[in-house]
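A single protein chain has been omitted from the complex, and every remaining protein chain is retained in its original position.
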Amino acid sequence: MSHSIRLLIACPDHKGITAAISSFVEAHEGNIVRIDQYLKPPPSRRFFLRMEIEGEGFSLGREELADAFAPLAREHDMDWRSSYSDEPKRMVIMVSHYDHCLTDLLWRWDTGELDVRIPLVISNHPDLAPRVEAYSIPFHHLPVTPETKVEQESKVLELLADHNVDFVVLARYMQILTPRLLEAYPDRIINIHHSFLPAFAGASPYQRAYERGVKVIGATAHYATEELDAGPIIDQDVVRVSHWDEPDDMARVGQEVERRVLARAVRRHSEDRVLVDGTRTIVFV
Amino acid sequence: MSHSIRLLIACPDHKGITAAISSFVEAHEGNIVRIDQYLKPPPSRRFFLRMEIEGEGFSLGREELADAFAPLAREHDMDWRSSYSDEPKRMVIMVSHYDHCLTDLLWRWDTGELDVRIPLVISNHPDLAPRVEAYSIPFHHLPVTPETKVEQESKVLELLADHNVDFVVLARYMQILTPRLLEAYPDRIINIHHSFLPAFAGASPYQRAYERGVKVIGATAHYATEELDAGPIIDQDVVRVSHWDEPDDMARVGQEVERRVLARAVRRHSEDRVLVDGTRTIVFV
Amino acid sequence: MSHSIRLLIACPDHKGITAAISSFVEAHEGNIVRIDQYLKPPPSRRFFLRMEIEGEGFSLGREELADAFAPLAREHDMDWRSSYSDEPKRMVIMVSHYDHCLTDLLWRWDTGELDVRIPLVISNHPDLAPRVEAYSIPFHHLPVTPETKVEQESKVLELLADHNVDFVVLARYMQILTPRLLEAYPDRIINIHHSFLPAFAGASPYQRAYERGVKVIGATAHYATEELDAGPIIDQDVVRVSHWDEPDDMARVGQEVERRVLARAVRRHSEDRVLVDGTRTIVFV
Partner (left out) sequence: MSHSIRLLIACPDHKGITAAISSFVEAHEGNIVRIDQYLKPPPSRRFFLRMEIEGEGFSLGREELADAFAPLAREHDMDWRSSYSDEPKRMVIMVSHYDHCLTDLLWRWDTGELDVRIPLVISNHPDLAPRVEAYSIPFHHLPVTPETKVEQESKVLELLADHNVDFVVLARYMQILTPRLLEAYPDRIINIHHSFLPAFAGASPYQRAYERGVKVIGATAHYATEELDAGPIIDQDVVRVSHWDEPDDMARVGQEVERRVLARAVRRHSEDRVLVDGTRTIVFV
């Protein structure tokens, strides 16, 4: 199959909005291969749409789409963006000591399951350099202390800018980001938390799950926001545990859930399937 | 919310098909509240669509839609149908001895979870009459023997016709239907089978699951076709079992899965979310 | 199969404890049909055991077991109890408006899936009387206002005592119990909460789950304690939701999880499969 163009739109609902968009596509010889649409119920009635258009035959060039679509977007007060399936997003992974999420992402990237580019990996610890360099991906060690935190985040921001990064994955990165970094990449920093949020936000969720005696543990992938573990949730999943499971066992089976949930969230984000609506996400699977 | 109109369409893919349909809706003052669409990959490239249009404001009357839409349908070689959310489908349940699926459906209907009408229940055994009549639904006892089978099915067909029935649910009805009945309601007879098909098609699936030593059992809701347990699958689900589970235990936990799967299939069918494509279904959830 | 005797034991771990117990059983001609055992890891090293002994052939009468076992229990500092599978526990259901958990429990009781006696149902509202009386179970309406709460709970306690009740199920009973009632039935009052605790403890969990934008909702059966929704968890389960699910949809699919989780907890409690260890439970499934 040739490439496709992805159109992501959010706007107030109007009669004829779908007709207007699809007529625009048709007018430029485009063939719609997939539409996903969601109309938020009253009182909001906000309209969300993801459209995939076949690249072959579409008469608008990559430089022309924005200008051509602008009048329609203005008329309907649209938030919108577009992307091309043959221009994979540029993703940076940030990591600390735990390697399971990192390794899993690199593996899925290596097998082609994740269609992204990974220009670099950043860590506040040197341990995982060999793991990353085995894939010929540059590894940047930026140690963080309370004193150097601000300075090091500036370096992170520089690296992200230098490499034209689209989104960041915190693969068990054990540092809280400052607002400056968060604001630079709104809805573009994906964190994995090792509990089914909002339960056990913060530190040591497996230990606390054990102490509370839950029978189900989980993991949550969400966009990072200033409030810790409170950003819009992209995906969650769980696994059953029993009285036999000590905190270590919970970590073991939980890490499998973390990997699965994070990979699913990254995949969906990288394919432009996720739209943020306040504290909630619309995920077109 | 007011009622909505559901448009179900299957046709060969053409450029502009979505634009054509949505322009038709807009031309008649319709507001699209939901689109679900599926384009079967090459070589088939068949296009499937489910559209919900707000009833309020739509300028075409219920008698007018078919004629107005006909030219477009012809032009694009569409299989299509429409329905109105305020005209619930008329559903008949057929049942034998096991009551769990019947009871569950009646209960969900009673609570409003299933938006259907149930003009009657048909059984080849008299046992469940009180269960049905408690809901003031007429119960028809049509006992079946090898000799009377053809005759009794004629009566079933008469009853279905007399009550203008839209679809039939075989809620553990333990008789094989004849082609005559199946052909009268193609893709409109839903059967629940107590295994994850294609495993354990036919008789005694729980016993056979026990003997095979599986660790997961399941249930399958599918459209009945001439070949036993081979029709297009609408929904399936499973539950874990262990060496502790004897066939009776499997039946107990399995019946819960049967109920859940059948209810989900009936709900989706009744909301026109299921399209059949050969041996497969497209289910817009 | 004949009846069986269930022995439930918790005590500090000692070498030879299993040998001592099984030798006791053997000395009285008992045949052990099932052992489930759990040794809490250090530093606690508390030993938990559930043993099923075949009733037939066991030489100790029902009146004799306690005296015969007392020396061993004393020697090993055991918390212990016994029960007989042919003496089903006496369970009272307390309910308010929502009927799904009540109906489900009655149904499972009626089909024999729950092996309990239900001497009465208590509600603070009159609505569900017909539902209960259809099963020939007495329904007691005890309306509660802030003024009458203490008095009405005294009546509840009387009813429970009069009917020699073993345990109580709060099947969406929308009143907070006073410590007096809770203390009278420690680890014997089962509550169902409509979230995966500890997330969304307290009121309106589905609404709050919607607002938080979770992708998984759940239900939790736990023993009621003074702190709301904080008692030892017996069972939990979850179901996936999406952006399409409004709070009402979450309630609909969530109620199915509530029913399943509560039924499982009740079944396990009624079969003496649950042992409480502080804030946690040991559940021998």
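Each chain gets a letter, A, B and C, in the order it is written, and its residues are counted from 1.
Here, a residue touches a chain if its C-beta (ideal position, glycine included) is under 8 Å from a C-beta of that chain, and two chains touch if they have at least 3 such contacts.
Model, not experiment: these values are computed from the prediction.
In the full complex, subunit B makes contact with the omitted chain through residues 38, 41, 196-200, 211-216, 218, 232-238, 242-244, 246, 277, 279-283, 285.
On the side of subunit A, touch with the chain left out of the figure occurs at residues 100, 103, 107, 111, 113, 134, 252, 256, 260. Mapped onto subunit C, the footprint of the missing chain covers residues 1, 13, 15-19, 22-23, 25-26, 29-39, 41-42, 57.
FYI, only the chains that are shown with their structure count from here on.
Mean C-alpha positions place subunit A and subunit C at a centre distance of 42 Å. Shared interface positions of subunit B, defined as residues touching 2 or more other chains, are absent.
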